[in-house]
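Notes to accompany the following structure.
Note that this complex is displayed minus one protein chain, with the remaining chains in position.
And then subunit A:
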Amino acid sequence: MTPKGRHPMTENRTSGASEPGSQWYDGEAGPLVRPYAMTGGRTQPGPTGVRFDLIALVTFDLAAATLDDAAGLGPEHRTLIDLCRTETQSVAELAADADLPVGVVRVLLGDLLELGCVVISRPVPPALLPDERILREVIAGLRAL
């Protein structure tokens, strides 16, 4: 079924996705889903308004270990807790392992952060990108692999 107003994407390289009427998804883009059921319709993390980077690191907060039953968490929340309980994980890894889209994981992590179940590291801002010592360490580490 072709819903109204859609037509195949042109192969024109210069056409932007925002051009009126241009097709912005196709077979390669994956199925159309409505994943926000898992987030109660929310598309943004809670009042903190933080947008977690893909490589923001999520650590389970042991002190909050007793919280998870009381807080009315959904099964997806619990999956995320289980995944980062054993080791610190990046947002991207959590999304892949929980088999949830990153956008959904961000909202759920916002909940967990507010509940104090997890600690989430902010990635380094570009201007403060690692000093030479760290880069040298990375190079040495790569050579040693």
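Following the convention adopted for this analysis, a residue touches a chain if its C-beta (ideal position, glycine included) is under 8 Å from a C-beta of that chain, and two chains touch if they have at least 3 such contacts; residues count from 1.
Methods note: contacts and distances are computed from a predicted model.
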Leaving aside the chains you can see, what is the UniProt protein name of the one that's missing? Options: "PTS system, cellobiose-specific IIB component", "ATP-binding protein", "Sugar ABC transporter permease" or "Cell envelope biogenesis protein LolA". "ATP-binding protein"
Could I get the residues of subunit A that touch the absent chain, sorted low to high? 3, 9, 13, 16-17, 22, 24-25, 28-36, 43, 53-57, 59, 61-63, 88, 90, 92-93, 95-97, 100-104, 119, 121, 123-126, 129-130, 132, 134-139, 141-143, 145
